[in-house]
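Missing here: one protein chain of the complex. Every other protein chain is in place.
Chain naming follows the written order as A, B and C, and within any one chain the residues start at number 1.
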Amino acid sequence: MDRVNVVIVGAGGYGGCGSVEILSVHPEAKIVALVDQENVGRPYSSLYPHLKGFCDLTISPPEFEEIKERVDVVFFSTPDGVGQSYAPYWLKRGARIVDFSGDFRFRDLSLYGEYARRIGRPQEHKSPDVAKISVYGVPELYKEEIKEARVVGNPGCFAISCILGLAPAVKSGLVELDHIVADAKTGVSGAGKKVNPSFHYPHRYETINAYRIGGHQHVLEVERELSLLAQKELKITFTPHVVPMTRGILSTLYAKLKERPSIDEVLGVYSSFYEGSPFVRIAGPQEPQTSSVVRGTNYCLLWVNIDTRTNTLIVVSHIDNLMKGQAGNAVQNMNIMFGLEETLGLFRPSQFP
Amino acid sequence: MDRVNVVIVGAGGYGGCGSVEILSVHPEAKIVALVDQENVGRPYSSLYPHLKGFCDLTISPPEFEEIKERVDVVFFSTPDGVGQSYAPYWLKRGARIVDFSGDFRFRDLSLYGEYARRIGRPQEHKSPDVAKISVYGVPELYKEEIKEARVVGNPGCFAISCILGLAPAVKSGLVELDHIVADAKTGVSGAGKKVNPSFHYPHRYETINAYRIGGHQHVLEVERELSLLAQKELKITFTPHVVPMTRGILSTLYAKLKERPSIDEVLGVYSSFYEGSPFVRIAGPQEPQTSSVVRGTNYCLLWVNIDTRTNTLIVVSHIDNLMKGQAGNAVQNMNIMFGLEETLGLFRPSQFP
Amino acid sequence: MDRVNVVIVGAGGYGGCGSVEILSVHPEAKIVALVDQENVGRPYSSLYPHLKGFCDLTISPPEFEEIKERVDVVFFSTPDGVGQSYAPYWLKRGARIVDFSGDFRFRDLSLYGEYARRIGRPQEHKSPDVAKISVYGVPELYKEEIKEARVVGNPGCFAISCILGLAPAVKSGLVELDHIVADAKTGVSGAGKKVNPSFHYPHRYETINAYRIGGHQHVLEVERELSLLAQKELKITFTPHVVPMTRGILSTLYAKLKERPSIDEVLGVYSSFYEGSPFVRIAGPQEPQTSSVVRGTNYCLLWVNIDTRTNTLIVVSHIDNLMKGQAGNAVQNMNIMFGLEETLGLFRPSQFP
Partner (left out) sequence: MDRVNVVIVGAGGYGGCGSVEILSVHPEAKIVALVDQENVGRPYSSLYPHLKGFCDLTISPPEFEEIKERVDVVFFSTPDGVGQSYAPYWLKRGARIVDFSGDFRFRDLSLYGEYARRIGRPQEHKSPDVAKISVYGVPELYKEEIKEARVVGNPGCFAISCILGLAPAVKSGLVELDHIVADAKTGVSGAGKKVNPSFHYPHRYETINAYRIGGHQHVLEVERELSLLAQKELKITFTPHVVPMTRGILSTLYAKLKERPSIDEVLGVYSSFYEGSPFVRIAGPQEPQTSSVVRGTNYCLLWVNIDTRTNTLIVVSHIDNLMKGQAGNAVQNMNIMFGLEETLGLFRPSQFP
């Protein structure tokens, strides 16, 4: 088979950079164009010197018709609103799409409306027909749909960490649905490349804060997926925090157990659920729970515990926000879409320390 | 009045060091001896070079009779078990005691027994009579008792952050008592000065982890205090985390609201509760919530929010674990015990950045 | 005596903030106005929440005539060019000046010209007559002049670290003058409050770099002072680096020894030179050399060594760039100018860890 030809739109941000890092040494992919509004004509490696020798393309403008090669898939590593503008063009050209924003995470346009309101862009979806054929890009839930999908909406970084951590418990009916709390801690890279006083090094070191309490947009994806799994509408309490590190999301997930299952029963439920999911690792209370497993990789580590005093299931879900929370998961989706080994280009350990 | 003469036992640890930092420039206190098992006879500043010129005592051995000066108060900045061994001696000598461990946080010896079991030292309290006259050292709750107290049990660092954050809501009956979740994040200094692979710099940078789920000993103090305030037994779900910073505890506290109060009503409850408490600052959702307020200071910042979607009160309680969580609070207790201005030696801003 | 009334111009930056932190609890100073171009009319504590309760002034515009109180001294914690514009006004009003920029570090206007060229502002000095009566604000060298000075030019942060580290050796003739190397490492706060991609947290963690090789403007002050001490023109090789920490400058200073003095002889030279300088600490090779001594304080720690293999004097000079390198040194200058105890408001230990 020919290699998968990839165009990355929004190559200038972290999502684009992470995609290039993986795809430039992926054995079955070839990057054919890097597109960005800024720095057009400059070598990509002048933005990201560490990629010199790995990807020596220059940055193309968003005039896609200048890309002459066959394009199999377009990664939209762009802010909300971009993917939905250009999706029809690429679908017509026969390409498939993986979008990193919220543009294609919602088939339900009223839910998208609420999402758009939360991110401060309350406007109509520009490609509602495309939204309606999109597949939500959590391979652990939708592998079969992703295989056939023409458009995949890569999930929010917080969202995937919460969904993976809660899905087995909710699906299996282990927990009550009305008191779920998700307390998430992200590294600073989650906020992207754009400078901001709050992420100026001297302002961030030794600093932790909660933000957007009750109002973060990722909660909508989580609730939608958990409601589908539970076959019942539910809402969760979700609080994001920023901690002084660069990579990683650790979400601590709390749900009341209905009965009094043993930890082994619960671990059994989780293991069954994730059979065939190569990037989910499940650990019991006695096992190590360390950032080193996920840093720089596409793994999600689920550390499963019960607080027997309050009969609460506590799952600590740990990912690298730029990998399983972004570019790594996108490549995993691409692998599935093109019939490649799911782990191709992603099977490598993190570097410790 | 004469200065307050202070002996610090366990001067070698962070609690001792923090106490010396404050007391060496406190206008109404005088350190008369620094006691430790290790490094006896060495200048204190050889352990802590930054204190040279501020406190030039040498380290005394735990043979207290060699301390000839009048001693007004003894700070036991020592591991569990030490204060309870020596308290009777000092009380007999007429000194008062502030203990930093769990030794004097419990008048109820069966609760102490549970505490002792949790920290892996399941043994009888050595001075039960002293435990019974001890006062729990949260000045915001027990100022009057502390004035007269002969023995003060300085609270656990996690405990004080949770208690201050939840007390007004629980006392006022704003919240339901059976689904309280406390998700706490501490800097590494909370684990003390002793080296440990988990706190080796290369292992801790870019690393966050939850630990001792369902089993941390500080939860007992929190539940006892909240139960007293609620006049009803309650249990909470408490999960501590370590994040890659040195100082600070941020506890995110979740409790279901009974009714649907406005945020202003809730803020009113908090403001009333902490009237006359100079070290508690209350902020509403629109106000800045930043580590810089508490770092290096004795302040507790309470950031009060309501998640209206799930009708949950979310209070983010933020302290410096070594100040309001340890030495700063101890000095505040000392000030109260000796009729000094509560803020003496503690009224100074943090340094930013 | 009345308190010293201080106006801080450029209050919005780190230098202003640091000055307020010190002066708001300084027993003999009173801040009468905080001036800035931005955020006029806003409470200062809305910029710096940690100063709420310590300094509750609002920010004044640069229309100085609206300041009605007696003004004894103006701190210009402003970029290059500001102090020189307003100095005549304040001198006429009878105030004295401490300027944090390069505006008043050079009486020699041709040297100032070279400085202005290096910082990219090649223009004429606006107040040459004021420049000519300015005193260079290194109290360890110019205490007598500072007492009488109407205008003090607070030194560059790199400059003071290098000057204090090399002055005794150069003055005493211990070292050769033609091979001096200064390798300086600064924390990120040295670059100020303004955001910049290079100081975005994710870009700075785990990152160290050298910059402006051969071209940094601070080298001019160092060469001027060392040349005066040597009574001979000299040039040095100076390389600044940024390391992933917030506060602190450590300058490693290399100079060939002329003879083969013992370390004790060299230490003797340094100790004599700094007799009467309360903020300089000298340590020999066996003594601890740690950031904790200087962090958050006005101290300079000089760690003096000889590499006997190459007969090189190596002095490691360590300061907090925002204290001895900026606001702390400014307050020390103010204390000297107004006949106060030199250490007033500055005598306090750092907080460890």
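The working rule: a contact is a pair of C-beta atoms (placed from the backbone, for glycine too) under 8 Å apart; a residue touches a chain by one contact, two chains touch by 3 or more.
Quick caveat, the model's predicted, so the values are computed rather than measured.
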Self-check item: Hidden-chain contact residue, picked from the options C:Arg42, C:His179 or C:Lys194
Solution: C:His179
Exercise. Pick out which of C:Asn39, C:Ser85 or C:Thr290 touches the chain that's been left out of the picture.
Key: C:Thr290
Quiz prompt | Among C:Ile67, C:Leu228 or C:Ile314, the residue in touch with the chain that has been omitted | solution = C:Ile314
Practice problem: With the full complex in mind, choose from B:Thr58, B:Thr246, B:Ser277 or B:Thr343 the residue touching the hidden chain. | Solution: B:Thr246
Exercise. Could I get the residues of chain C that touch the absent chain, sorted low to high?
Key: 179, 181, 183, 185, 187, 202-203, 205-211, 213-214, 235-237, 239, 241, 243-248, 250, 252, 254, 256, 285, 289-292, 295, 303, 305-310, 312, 314, 316, 353
Quiz item: In the whole complex, what residues of chain B lie against the chain that is missing from view?
Solution: 14, 187-189, 193, 195-197, 199-202, 204-206, 244-246
Self-check item: For chain A, the residues touching the chain missing from this view
Solution: 14, 17-18, 21, 24-25, 46, 48-52, 54, 189, 205-206, 246-247, 281, 287-288, 290, 292-293, 295-297, 322, 347-353
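Definition applied: only the chains that are shown with their structure count from here on.
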Quiz item: Can you give the whole-Å distance between the Cα centres of chain B and chain C?
Solution: 37
Quiz item: So what's the Cα centroid distance for chain A and chain C, whole Å?
Solution: 47
Quiz item: Listing for chain A: what residues touch at least two other chains?
Solution: 187, 202, 205-206, 244-246
